[in-house]
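A single structure is presented below for examination.
Coming up: chain A.
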Amino acid sequence: MTNLPYLSMLILLPLIGSLLVFAIPAALGAVRIKSVALGFSLLTFALFVLAGLQFELGTDDQFQLTENYEWIGAFGVSWSVGVDGLGLVMLGLVSILVPVVLLAAWRDVTDEAAGKFFALVLMLQSFVTAVFVATDLFMFYVFFEVMLIPMYFLIGRYGNADRRKAAVKFLIFSLVGGLVLLAGVISVWVQSIQITGFGSFDLEYLANLDLSVESQRWLFAAFFFAFAIKAPLVPLHSWLPDAAGSSSPAVAVLLIGILDKVGTYGMLRFLLPMFPEASVELAPIALTLAVLSIFYGAVMAIGSRDMKRLMAYVSISHFGFIVLGIFAFTTQGISGAMFYMLSHGLSTAALFLAAGYLMHRTSSSKIDDHAGAFQTTPLLAGFILFGALSSVALPGLASFIAEFTVLLGTFARYPVLAAVATLGIVVAAVYALWLYQRTMTGHPSDAVTGIKDISGREVIALSPIVALTIALGFVPQPAFDILNPTSAKVMEQVNQVDPEALIEGGN
Partner candidate 1 sequence: MDVTNYIILSAILFSIGAVGVLVRRNAIVMFMSIELMLNATNLAFVAFARANGNFDGQVVAFFVMVVAAAEVVIGLAIIMAIFRTRKTASIDEANLLRA
Partner candidate 2 sequence: MRYSFALEAISPSLTNQVATGSFANLWLLIALPLFGALVLLLGGNRTNSFGPLLAALMPIASFGFAVYLWLELLALPEELRSQNLILFEWINIGSFQVPFGLQLDPLSMSFVLLITGVGSLIHIYSLGYMDHDPGKRRFFGYLNLFVAAMLLLVLADNYLLLYVGWEGVGLASYLLIGYYQHKPSAAAAAKKAFVVNRVGDVGLSLAIMLMFVAFHTVTFAGISDKAEQGSATVLFLIGLFLLVGAAGKSAQVPLQSWLLDAMEGPTPVSALIHAATMVTAGVYLIVRSNSIYDLSVAAQNAVIVVGVVTLLAGAFIGMAKDDIKKALAASTMSQIGYMVLAAGLGPIGYVYAIMHLLTHGFFKAGMFLGAGSVMHAMNDEVDMRKFGALRAVMLITFGTFFVGYLAILGVPPFAGFYSKDLIIEAAFDRSIIAGIATLLGAGITAFYMSRLILMTFFSNKRWEDDAHPHESPATMTIPMILLAVGSVASGYLLTFNDSLKHWLAPVTGYKTPEPPIAIPVLIAMTLTTVAIGVAIAIRMYLRQADRVAPTNVSIFTKAARKDLYGDAINEAVFMRGGQKVVNGTTTVDNSVVEGSVRFIGRITLGLSKIIRATQTGYTRNYALAMLLGASLMLLLAAIVRL
Partner candidate 3 sequence: MSLVFAISATLAVAGALGMLLSKRAVHSALFVALTMISLAVLYLQLSAPFLGMVQIIVYTGAVMMLFLFVLMIVGVDSSDSLTETLRGQRVAAIAVAVALGLLLTSSIGGAVIASGNSLDSTIAGGNVQAIANLMFGKYVLALEVTAALLVTAAVGAMVLAHRERITPKLNQREQQQARFADYALTGKHPGPLPPSGVYARHNAVDTPALLPDGSIAANSVPAPLQARGSVREVDQVDSQQIVDLSQGNVVIEGGDDGRN
């Protein structure tokens, strides 16, 4: 069991499922097609659990479950995969969210379109998995771009009236970022040849490359630009509200919960290890953008009249926290940022899917159309409140642990910046509770009168998310046990140590 190529299988299994679902004739019935898709996603989850059981804590190797096959020998490109703590956690997030999203979106699309929709989701899962396990920069880049294709169709075909425009905007932004990234990737490769005499895209080889600070700066700029579009940081964010606002809730969850994580993931996996000196030197820029994003996103969320746009802006704010933690260069900050990536995926799913249930019932995403929905859908109101509180980082939920550790880690190095960022939790309370107040309380509006409360299927789809969010809020340490070696490794790669305690006489 131990020597199976788990990671390649995790990439291939959903892809096979996707092709199979594509191939099933529609005449067989939408329910069967959907069941096959869901089955594949559950199978993938099972495979992930098996793979996770092979993962060992406390080993010296950075990457585990590694595989390495030659791909394009002439350029030193290989199909090389492996996971460390961060990769494993992201894989877990993907494996959990996809079945949840499929189940939640069971009736979001018409029966004729269901097969293609579900197949595209599975395809996306495959590509995103490849991104998260690639330890070869070229392979990472390829899947970084390829995953846009299913996403483009998911936004452009299954959203509201503005979906096509939004999909094109999403694609153009991503492609611009990807193009700059490509330039960076090629440049790294060329420089690696100049320095060592042979070119390779292997991560470890590139991380040990002795790049000059000058070229590191340029490469940092290129990589950071691409990842900041994906993450997204203000002012490169404007595609996200459109994309999330125009797509169906399930797609928005995949987009924000998983796809955007590639940006912050890329920062930790490639940006910091490959360009450590430049990262430390240019961190203030990243931190400034991060704090800007936190407040900008939160303020825009308050000003939003559309639920999905609001949630998209909330996510921009949250990505600000993640980037803040990454560039604080403390163990707590980086571990917290990685934990944030996990918890943000969960809280996004909780809020988006629950709100999606409501929007599906009223066929409107305008906040003002919903009022007093509590009277007709008390259970759904509970889930929406849970989602809102989760995005507020209420203590006792996973998002609190994440946000607090990020702020704590930042505070240790940049107290003023962290203090300013902490003020963001007040603004967060305003947007989240105001959303709840405007949608759930008061006298029922016409739109919500007579709608049905949440169904059993919908509860089942959301329960794992809710359970995980609470469980990780009280028992986060298993996740930190997995993540801490990664943050220690990153700290070592950027050559930073945690600040000492301030007390007189040392620690």
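In the analysis below, contacts are C-beta pairs under 8 Å (C-beta built on N, C-alpha and C of every residue); 3 or more make two chains touch, one makes a residue touch a chain; residues count from 1.
Quick note on selection: all candidates are chains of the complex that A comes from, given by their letters.
The structure presented is a predicted model; accordingly, all values stated were derived computationally and were not measured.
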Chain A in this complex - touching candidate among 1, 2 or 3: 2
Of chain A, residues touching candidate 2 in the complex: 169, 234-235, 237-238, 296, 299-300, 302-303, 330-332, 335-336, 372, 374-375, 378-379, 381-382, 389, 394-396, 400-401, 404-405, 407-408, 411-412, 415, 418-419, 422-423, 425-426, 428-430, 433-434, 436-437, 440-443, 474-477, 480-481, 484, 487-488, 498-499, 501-505, 507
